[in-house]
Every structure is written in C-alpha cells, then in structure tokens.
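Read through the structure below, which is laid out as structure tokens, and then see the notes.
Note that one protein chain of the assembly has been removed; the remaining protein chains are unaltered in position.
Presenting chain A:
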Amino acid sequence: MNENAHLLASDGDGFILDPEDLRAIEHERAHYEQPQAACIEALKIVQRRHGWVPDGAIVAIAETLGIGPAEVEGVATFYSLIFRQPVGRHVILICDSSSCFLVGYDTLREALSSHLGIGFGQTTADDRFTLLPVCCLGACDGGPALMIDDDTYGPVAAEDVAALLEDYP
C-alpha cells in the first residue's frame, strides 16, 4: 500500500461491504496464514450478494485482507467465474470442451444465441440472461451440457432451450 492508495479508495464507486459479507470474509481470512489465500472466497462472497464484483469491492476486499487492490484484481480477472462486469439475473454457462463439442455444442450454442439474441459475454436487454462459455462441467456423459446458475443440465437439445429457460424468470 502506498501514499496514494487512499485516493483509489476514495474515488471508488462508493462501494461498502455488507456487514455480513465483511464478517464472512474476515472469518475466511482467519483460516489461512496468508491473507491472499482468502481472496477467492472473498470474491465469491461479494459476487453471491451482488451478482458481480465492482471496482469498489476489489478495493474493499483488499483493505479487509490487508493486501493491495492490484493483487485482488489479478485473482478476480484470472478466474472466469468471477465476473468483473455486470451480468444478468441468471448466468448460462455452456460447456465448450471436447466431449460436448463432439455431440452438439455448436447447435446448442446457436440455439441459445438466436433465442436470446446475444453472443458470448453479452446480457439480454431485460438483464435476465448472460451467456458464457465454460470448460468441462464434468457432465461429459450427458453432453452437450450447460449450467444455469447452480443447476446443471444435459443433454440439452436445441428445441428444449425455450422451455428450459422458462424456469428462470
């Protein structure tokens, strides 16, 4: 941390950690010798409440863990399941790894894309869905597979897409 660090904090986006999240992060930190080790959990804690991780949260997590924001940012931007930009209410993760690729990933992606009118990394205008690719979900025996929020589905046929999404208002 340096002489100018407080400027970063004060021109952040006014983000304040929820007291419950703060406690949870401090609790995680106590598990480890190195505060860095609690970084991923801290990011997940924030994302659980906000859906994604804004800049202000990075600064707040850094402060709580006593490490630099750049270090937290390095972790946050490394893991593709930590979202550093706003996402929709539901996140769809389609597996693009080899098994699913062989059994119809392409068709499934096309179907989702055209049904929702968005590509990878985009969010529908009503903020309902964000579409992202993901590595093997461990559901290779039932490919093509996808996840919506915490639920895994597969095999998913292109024509089932519309009905499936109905469950995620």
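The rule is short, and it goes like this: a residue touches a chain if its C-beta (ideal position, glycine included) is under 8 Å from a C-beta of that chain, and two chains touch if they have at least 3 such contacts; residues count from 1.
Everything below uses one rule, namely that contacts and distances are computed from a predicted model.
Peer 1: Can you pick, from "2Fe-2S ferredoxin-type domain-containing protein", "Metapyrocatechase", "Cytochrome d ubiquinol oxidase subunit II" or "Formate dehydrogenase subunit alpha", the UniProt protein name of the chain not displayed?
Peer 2: UniProt lists the chain that is not shown as "Formate dehydrogenase subunit alpha".
Peer 1: Over the whole complex, note the residues of chain A touching the chain we left out.
Peer 2: Chain A touches the missing chain through residues 1-10, 55, 58, 62-63, 66-71, 73-74, 77-78, 80-85, 120-121, 132-133.
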